[in-house]
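For reference, the structure discussed in these notes is given below.
One chain of protein is taken out of this complex; the other chains stay put.
Then we have chain A:
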Amino acid sequence: MSSESSLFGHRWLPLLLVAPLMLLIVLFFYVPVFQAFYWSFFLEQPFGGGSEFVGLQNFRRVLTDPEFWAATGRTVVFMLTASSLAVIVPLMLAIAADRKIGLSYAARNILVWPKGIAGASIGVVFAFIFNPFVGLMAPLNTLFPGLWNPGIDGTDAFVTLVAAHVWSGIPFNFVILLAGLRSIPPTMYQAAAMDGAGPWRRIFDVQLPLIMPQLFLTFVLEFTESITSVFALIDTITGGGPGGSTSLLVYKIYVDGFRGFDLSGASTQTAILMVFVLLLAACQFVFLGRRLNYER
């Protein structure tokens, strides 16, 4: 053993030290995941009392259900729009805050605050902000009656969800991207200015290429997280409605499992969703991750 042995002379001490954390991860992540995979091959009784091995019958049932595919489609649309916007909006804010424009120092502070707000609270606030009668859009509705009503119009409800998600994603992505921008040496901009590149050109030729590692990180986290973290927003803003138009996969799983008591169906969908997320993250790393690091 090399230097490690001098740090940890005791053989079991390191294991003992990570044990509490490992216990939590096993208890609240690996066990439920295993359980979900296990149940997806069984027909579970809703109130206990034994289960029956059914092989792939659950998968057959779920995969032929048009409602599952509709929810998956909505999930993909949400993933693409919401997570892209949740990176692009903070990116624009970070580029602005990185410049010495007015109030950028104050903005850098204020933009971090939403990080401290729970998803459910954000949902309640946005349900109010986008309320068609008393919210921000109310004046528009008096001018053009029926223009905005997320309670009736599925698209409006979806837009509300995306807006709430983007807003809640601003602080974290903003901080990461701003840190990336700050790490670019100022002489890089000066060199680009001497080379004749104006501010806009510098964004695309210098800033964006140099914060690719940060952009990649935020995109990966957003893509994988948007799929699951949207639950709190759906639950508080739309409840999956109107007419199931905002019932994304993660919300459908909850409804199927805990309201419909279809434990096996919900477990099967959970397993599918999990594999989907893992594949997504893996693809991003394989296709993008390697090309993005430069030696400064």
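As a working rule, a residue touches a chain if its C-beta (ideal position, glycine included) is under 8 Å from a C-beta of that chain, and two chains touch if they have at least 3 such contacts; residues count from 1.
Methods note: contacts and distances are computed from a predicted model.
Novice: Can you work out the missing subunit's protein name as recorded in UniProt? Choose among "3-oxoacyl-[acyl-carrier-protein] synthase 1", "sn-glycerol-3-phosphate ABC transporter ATP-binding protein UgpC", "Secreted protein" or "Spondin domain-containing protein".
Specialist: Checked against "3-oxoacyl-[acyl-carrier-protein] synthase 1", "sn-glycerol-3-phosphate ABC transporter ATP-binding protein UgpC", "Secreted protein" or "Spondin domain-containing protein": the hidden chain maps to "sn-glycerol-3-phosphate ABC transporter ATP-binding protein UgpC".
Novice: Specify the residue from the set A:66, A:116, A:139 or A:196 that touches the hidden chain.
Specialist: Missing-chain contact among the listed residues: A:196.
Novice: Considering the complete complex, identify which of A:32, A:209 or A:243 is in touch with the unshown chain.
Specialist: Selected residue, touching the omitted chain: A:209.
Novice: For chain A, which residues lie in contact with the unshown chain of the complex?
Specialist: 185, 187-188, 190-198, 201, 205-206, 209-210, 212, 294-296
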